[in-house]
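What follows is a single structure, and I will ask about it in a moment.
Here the complex is missing one protein chain, while the rest keep their positions.
Coming up: subunit A.
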Amino acid sequence: MHNRSPLGLVIPVAGLLALSACGGTQAARAPQGGAPVKGGTLTFAVNTEPTCLDPHQSPQDVTGLFTRPALDSLVALDAKGTIHPWLATSWKVSGDQKSYTFTLRQGVKFSDGTPFDAAAVKANLDHIVAPATKSQLAASYIEPYTGSDVIDDHTVRVNFSRPYSPFLSALATAYFGMESPASLKQPQDALCKQVVGSGPFVIDAWTPKQGITFHRNRGYNWAPANAAHNGEAYADKLVIKVITENSVRLGALTSGQVDAIASVPPVNVRQVKADPGLAVDVRQAPGGNYNYYPNTASGVFTDRRVRQAFRDGIDFATIVKNLYFGAYQPASSPVSPSTTGYDKGTETQWRYDPAEAGRLLDEAGWTGRDSEGYRTKDGRRLTVRWPFYKAAARENRDTLTEQVQAEAKKIGVDVDVTNPPSIGDFVTAFTKGDYDLVDFSWQRADGDALRNLFSSASISTPTRFGQNAARYSDKEVDGWLSDALDTTDLGRRAELYAKVQHKVTDEAAVFPVYVFNYLLGESKRVHGIGWEPQAYPTFYDAWVVQG
């Protein structure tokens, strides 16, 4: 998705309207289906395509998917949040936590022949933050970056203005994929059409509206340490086709014309599972779940009791189960269970309890009833204003909205869903805080996602965009989030993030709805498709049984 320039918004709609972001690399999977077979073509069909192929510029998750085969990163992240060597063989964090010194792997070459070295790392990071790049995501992930020093050919030091613990997990994403410095010299628009990296596959051609094709990078010998194998990729060719129609994409899979597809429609999951030749691989996306955020700073939801009544008085879990046929799980925390630092305690911290909701609303003074059955206080109806930008709604979220609206009516709450005519109107309302409720999901593998969602520094103003849609401001929470930036100790960070989740759940500053799952349909001929921690498939370890 894109954003509107007049406000100078950087991640704006990117984060908001679901784009998803961040994560790491291949989560290794034990080889299955016998010994890997080299050769053949692996064809994967996706439902959407990038508007720009350069991940330094684009915030789209599909850009990450399209370029990951061709771009390596300095480090790799596994599903447990551990960082592994990749193009960097080792790294050291300075005592003040403000600089990272990387020792780089030797003998790595980009597919255009340019050697990979310290200067290349500097060129990439500098390219990401350069204003001309207009990075819509990557730059925001290294916001305190001050520059890189080339110490020698294979040693580079990256400096920050303050301690910044999420750096390594950001560096592991495709958005920090290392591109050939020679290629980076091109104008930005040209980079949007073609990127050159050192990855296990080399891009042949990207044809908008059709897809992208790759061939195996001969001589590739620098896989991430957590991959299932090293050396060249198994498949000779990798083809990613764009098939936007759900039923057609599914038909392409069931008829064996493609080996795997993205986004099996939830309604068809059972059908695919029942097919003896097919399987569904489900991967939970990390980061912000699809949540509703009440405006805690103005309007009806400033009252904690009203927020809690809304969250506990609507049976979100049942609505989600029925609408998605069990393909997506009801959420309990603001972040998904696959996020580093997820707090399992949130699962028992609240539950559907309409009686308690009614009691809370009475207590908050919403005791009257008007002719339509909605609760009132001092003659004013309990109305929740919800700007819902329908054009960007995925996964039948508009239907979900209608069901929530109907459920809310049962507890006497009038949910007034307004449909802003354009994304610009939506962003304007959002940045001004002119709403009672907004909804979005936001994928990011690192627990630092919580800082985007609940830090008071992340509240939008008309001139600065932030994802703290609840406009939640709490000194204690700010303190924990800031402490988490100062430490790279995973255990300590998880502890801090658990405190944040507990408190915002206690205060009902978020209404968790569902955990997004990546639903990959695949033929049983295909083996070894891996996953990035932010839940999209990778193909380095994959092979196809021919015939």
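Going forward, a residue touches a chain if its C-beta (ideal position, glycine included) is under 8 Å from a C-beta of that chain, and two chains touch if they have at least 3 such contacts; residues count from 1.
Keep this in mind: contacts and distances are computed from a predicted model.
Missing chain, UniProt protein name: "ABC transporter permease", from among "ABC transporter permease", "Tryptophan synthase beta chain", "Aldehyde oxidase" or "Ligase-associated DNA damage response exonuclease". Listed residues A:L71, A:A252 or A:A470: the one in touch with the omitted chain is A:A252.
Contact with the chain not shown here comes from a single listed residue; of A:S161, A:T207 or A:N230, that residue is A:T207.
Not every partner is drawn; the one left out touches subunit A at residues 1-6, 9-10, 13, 51-52, 131-132, 134, 136, 188-189, 192-193, 207-210, 241-245, 247-248, 251-252, 254-255, 257-258, 391, 422-424.
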